[in-house]
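Read through the structure below, which is laid out as structure tokens, and then see the notes.
What you see is the complex with one protein chain gone and the rest in place.
Every chain is named by a letter (A and B) in the order it is written, and numbering of its residues begins at 1.
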Amino acid sequence: MRSFAGRDILSLDGFERAEFEHVFAVADELEPIARRRRNVDLLADKTLVTAFYQPSTRTRLAHEAAMHRLGGHVLGFADPKMTRAGDFYQESIKDVVHMLEYYGDAMVMRHFQQGAPHEAARWASIPVINGGDGWGEHPTQVLTDLYTVQRELGAVDGLTFLAIGDMRMRTMHSLGHALTQFDARMIAVAPPEMSLTDEFKAQIAERNLTIEEVDHVADAIAEADVIYVEPVVQADYTASREERGGEVSTTADNYRITRELLLDAKPHAMILHSLPRMDELPPDVDATRHARYWQEAYYGVVMRMALLALVMGAME
Amino acid sequence: MRSFAGRDILSLDGFERAEFEHVFAVADELEPIARRRRNVDLLADKTLVTAFYQPSTRTRLAHEAAMHRLGGHVLGFADPKMTRAGDFYQESIKDVVHMLEYYGDAMVMRHFQQGAPHEAARWASIPVINGGDGWGEHPTQVLTDLYTVQRELGAVDGLTFLAIGDMRMRTMHSLGHALTQFDARMIAVAPPEMSLTDEFKAQIAERNLTIEEVDHVADAIAEADVIYVEPVVQADYTASREERGGEVSTTADNYRITRELLLDAKPHAMILHSLPRMDELPPDVDATRHARYWQEAYYGVVMRMALLALVMGAME
Partner (left out) sequence: MRSFAGRDILSLDGFERAEFEHVFAVADELEPIARRRRNVDLLADKTLVTAFYQPSTRTRLAHEAAMHRLGGHVLGFADPKMTRAGDFYQESIKDVVHMLEYYGDAMVMRHFQQGAPHEAARWASIPVINGGDGWGEHPTQVLTDLYTVQRELGAVDGLTFLAIGDMRMRTMHSLGHALTQFDARMIAVAPPEMSLTDEFKAQIAERNLTIEEVDHVADAIAEADVIYVEPVVQADYTASREERGGEVSTTADNYRITRELLLDAKPHAMILHSLPRMDELPPDVDATRHARYWQEAYYGVVMRMALLALVMGAME
């Protein structure tokens, strides 16, 4: 297995089973620090640079929280408008990287353009972590998700993942790549205009994961061990509610996980959602035995602790 | 007295005399750290989460400065637009809390809606500090104010507080609640449309503090030991100067603390103002013996050091 020290985390395409296992083992080792709520000194001599070209709460703050739990330092930007990088000049990724690489020891980047973190990694002398790139990938989210599954259900192998929502989303791509490395099934339910591309399905199938597609959640809910939910946003994804005149699109019933629907679910079936949510996951589901998205938020910190400790060379 | 460890600081309604005294004693103990300008390690293993849904300079930075003085870590957001919490999704307080609670060990929240920090505290597994909630309360500000009074005048008991300005402001509510626990007088001067509600006065009167109301500052200035000033903003409180066409409302003379007016004040009378100010407190007052609002800013850090150390369990 390649060493993680100095390595970029850009995609789960090519991330191998032994690597998942290793990252999960390191997370297991660091988890008690988060549980005990006591920051330690493991990364006290390191600085993380956050470069967020798009708004983010969970991904940005989970990386920051992980860094602080390990005693480290954080700087960067949460909004490119606050920087020269986002203004008038519209600096190239290369120019931005040849500044940020001197300000810290690893960088997490979210960008509206697919591939931007890869471009950054091309120029950076420090590890680059993809915090979500457009419709591309979101590797640290899906590492979090699978780690949550392993913690909650004991293993990823043998499970059926029912993915619901917009299949063009970056999490769905990362999930597909990840599941090729496990003995798992993946069933997808999406509106036709938001379905998986043939190209992506072919790429995944080459690695012996056939993604099954069904039309209705109700047809597959009984088989699911993990119910993996993403919003189905009919309107412009990036427009603010205000810009859209106060309207929030209502998710079609077929893509909503209701308490009624969950009556058909396996008792241990767990729901994951990277949040924030719209109405695809009504709040009354929070009280069911299936909800695991708060745990997912917690493990989001633990997973970033593991990844940051690994790429900065503080853990083997 | 209830322990402060793990406790929320949401309101001064019900905050008891012994608790004020204890918080002031802890502040006295920590104050030399701020005075010597040397950060220590008391909270080095803790992280504070800042959740500011409204702009703030003093409240946010005083909490951050306090945390840094005690060697701690800080993360969060100063502007909800920089997060997913404030965009399109308009996440519920519950959803936001079930993320932020994993990112640190206490949370300070400012919100435009009265009661939002209380709602947060309902869900959070970590202490929540109210950094100002709409027209509600601002407990840490008034704790700062009374601590400043105690430091500057030796005690709160026996003093007459002359409160001037908009009585609907959150600081005025917290001040009223606080003074019920001391042997103090409170006199209020406000424009009629900004006066105390009968409900609030009755609630305070039940605890044996009768708030006296007079029409003119000049009628009461000679009796005041503490002159407690808030702006009287005639126009929309939240509109920026730009949005209002460059206009800044001029405070009516009756609510302005001028040098001329102060000729009638007791020699030791001290002026507090949570700042920022408009023209209710002209800059030439800064040079009088009465000005204590810079000291108030300093003690704002000291008080937050005490509160953070207490709720995070680092001080008994």
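We take it that contacts are C-beta pairs under 8 Å (C-beta built on N, C-alpha and C of every residue); 3 or more make two chains touch, one makes a residue touch a chain.
All values reported here derive from a predicted model rather than from experimental measurement.
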Next on the checklist: I'm checking contacts with the chain that's been left out. Which of B:D8, B:E64 or B:D166 qualifies?
Outcome noted: B:E64
Item to check | Option touching the unshown chain, where A:D105, A:D133 or A:E230 are the choices | outcome: A:D105
Checklist outcome for this item: Per the touch rule stated above, chain A touches the missing chain via residues 44-47, 73, 75-77, 79, 81-85, 87-92, 94-96, 98-100, 102-105
Item to check | Hidden partner interface residues of chain B, rising order | outcome: 34, 37-40, 55-58, 61-62, 64-65, 68-69, 71, 74, 78-79, 238-241, 244, 248, 275-278, 283, 286, 293-294, 297-298, 300-301
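Going forward, only the chains that are shown with their structure count from here on.
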Checklist entry - So, what's the distance in Å between the C-alpha centres of chain B and chain A? => result 39
